[in-house]
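The other protein chains are all here in position, but one chain of the complex has been omitted.
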Amino acid sequence: MNETAVKVKELVKRYRELLAVDHLNLEIKQGEIFGLLGPNGSGKTTTINCILSLLSYDNGEIEIFEKPMKADAYDIKAKIGVVMQNVAVFEELTVQENIDYFCGLYINDKQLRKQYVEEAIQFTGLEDFRKFYPKKLSGGLLRRLNIACGIAHKPKLIILDEPTVAVDPQSRNRILEGIMELNRQGATIIYTSHYMEEVEQICSRIAIIDNGKCIAQGTAEELKKLIKKREIITIDILSVTADDIEALKALPHVYSVTFEDSKLTILCDGGSHNLVRVLDYLQGKEYSFGHIHSALPTLNDVFLEITGKELRD
Amino acid sequence: MLRTMIFSWKTLFRDKANTFWILLFPIILGSFFKIAFGNLGATENISTIPVAIVKSDSVYDEQLDNVITQLSTEKGGFLEASYCTEEEAKEQLKEKEIVGILHSGEMVRLSVSENMKEQSMQQSILKTFVDRYNMQVNALTELLPDHMEQYQEMIDALSAEITYNANESLGRHPDQSPYTQYFFNLLAMQCLFTAVGGVLVACHNQANLSELAKRITVAPTHKLIRIVPELLAVTIYEFVLNAVGFAYMAFILKIQLLDRLPFTVLTMFLGCFVGVSLGFFIGCFGHFDQTAKQGLVFAVTMPLCFLSGLMIGNMNILIENHLPIVNRLNPAALLTDSFYRLSQYEDLSRFYTNILTIIGFIILFCVTGFLMTRRKTYAQL
Partner (left out) sequence: MLNFKTFFQIAKKHIGTCFIYVIIFLILMVVMTNINKGSSTSKFEAKSVKFTVIDEDDTVASHALTDYLATKHKYISFEGKDISKIQDNMYYEEISYVLTIPKGYEEELKNGNFKNLVTHSMRTDSAAGYFFNQDVDSYFRALSVYQASSESLEDSLSKAANVMEKVNANEVEMITFEKTNNGNSPSGYFFQYFAYILISVLLLSMSPILMTFHNRDLAARISCSYLKPRRKAAGIGLGAICYSILVWLIILIAGGFGGMYRYDPIETIALMTANSFVYLIVIVTMTLCIASFSLSEHALQLIANVIGLGSSFLCGVFVPQWMLAENVTRISRFFPAYWFIRNNNILAGFNGEAFNPDEYLLNLGVQLLFALAFMTIYFVMHVQKKAKAVA
């Protein structure tokens, strides 16, 4: 199962002066859920559109299932399912007809198609809305329809471009679980999002993109190991002296201590029992403190440390 | 293939507002045309003409009097004469109660009003009458002194009931109102307006024009397999709607459209097809949004319709007499001309040429449009 599903080599895409994708390299193995993570405007959707041969690109090579991808590579296209960022369905067709239409672009066998459409409806939980027109659907349901239209033909490679934008948490969970289910059934998935929690939750491998460049690639764990920060301890405390800060800094693994707004923040670069050591020190000084919080680094921290800016702005 | 067509029809017919307006458009406009043209030509119909006669108290009065009495009382007479003085006559003319004043004399003189141009035909008929009368009087006056012996022959010649000049018409329906050509033009316009449907097909299949098209473009179906049935579906849809308008004109407005019906229907169908493919062609062109392209379609079809005589009826023949190539290439003119040929000509060779040209256009538009969308990746979405 370790063959390559998608290979992107040195991809460059320019919009006049703007360099949207800058020498991007990606390799996605079959059976993976591959996350493309990046802030708005980082080039995720452009990359996807290039992979799909919707956009022409200035440089680079793209292979899907080890064959070069072209606008008329219909054998490859047959294996791909796409869920676009914007909802793309016919206003004039009902839920069921829409799914049937798009499934029909891939599957010619009538019997099989009927079965697939039914499965897609079940899968996205749209059973009660078969005869609804898209106009009458709520935002979340519309997203689900959008997904159903993309996956009904059981593609081997599914590309989802921010499928959860503007979806309530309940629908979102359902969508995420669905994606994992599709993956268990054997589909390779490319998933773009700017919600790092989502990506962290479902993706087996992640590429972080910023300004059209891939700045880091690997599993969530691997990515987190890229940075120094391993543990963040915050403590609500009324006041500490400069000496205390120096003393705390001297503790093993601690590499940064800051105090601001009655909040002490201690960053550690590994090791264990860091919290115990800190608390021991504070108790020894007889400080009284309130809230204690110890957190492991998130992908946001990874992004922050590599690019120097927050992922979400 | 059929599946794509069925889905196209579903999307088209469910857009009720558009369907409604496409359907209603020829019906309303056809009715307006009918109302406007229904009574046109009425002023040209020959009815009796009111005139005033001013006598000159001379020898010429009696002769004129005889003829006038004959023409205003006998069957087939066209005058409604009254006798009065010069002043009274002028007053009547000013009030538009009479069309002209006949002054008796050696030469009968006619006076008409400058402010009654709507009666110019009747004025002309009066003039003809006066001329004829003067001719007879003059000819006789000239000839009689020398040719008394042939007097009877001359009088016979003057009053002979002879048809010098027999009517032999050129067209199939010589009396078809020339305003029928406005309806031909309306049908042609209706056909070309289907271009908007063609734009829709283009937008459905070009990834840089709609979200839907992106999804459709990434599917493994060959473009040709998708576009051809969609074009056909749109054509048939528009054709069905247009056929309703056609039936309304033919059966309710009673416009003469029904002879050679199979040919007429064929023309309608090809008309819709050329319209749709024109729209498809324009739709495949450039990076404007759908609204702008629909505007463009309109901006292209309206002048074509104008050139074929939709607004000014004799535009068509003006071009035919001076720059016939335009009529051979303008789809609106080709359609109008085809309808006209069918209703007026025994010889249909020009009709066939028209139809072939239209088919040529269909192929040209479809093929270039298809070449433009095929294999395309976009620089910008």
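For reference, chains read A and B in written order, and residue numbers begin at 1 within each chain.
FYI, contacts are C-beta pairs under 8 Å (C-beta built on N, C-alpha and C of every residue); 3 or more make two chains touch, one makes a residue touch a chain.
From a predicted model like this one, the values you see are computed outputs, not experimental measurements.
Q: Kindly name the visible chains that come into contact with the excluded chain.
A: B
Q: Check the options B:A157, B:A247, B:L261 or B:L329 and report the residue that touches the missing chain.
A: Within the whole complex, the residue contacting the unshown chain is B:A157.
Q: So which bits of subunit B touch the chain we can't see?
A: That gives, for subunit B, the contact residues 15, 17-18, 20-22, 24-25, 28-29, 32-33, 35-46, 90, 93-94, 107-118, 120-121, 123-125, 127-128, 130-132, 134-136, 138-140, 142-143, 146-147, 150, 153-154, 156-158, 160, 162-171, 174-176, 178, 181-182, 189, 193, 196, 288, 290-292, 294-296, 298-299, 302-303, 306, 309-318, 320-321, 340, 344-345, 347, 350.
Basically, only the chains that are shown with their structure count from here on.
Q: Could you list, by residue number, the parts of subunit A that touch subunit B in their complex?
A: 15, 49, 52-56, 70-72, 74-78, 80, 82, 84, 86-90, 92-93, 97, 101-102, 104-106, 149-150
Q: Give the list of subunit B residues in touch with subunit A in this complex.
A: 3, 7, 10-12, 14-15, 207, 210-212, 214-222, 226, 374-381
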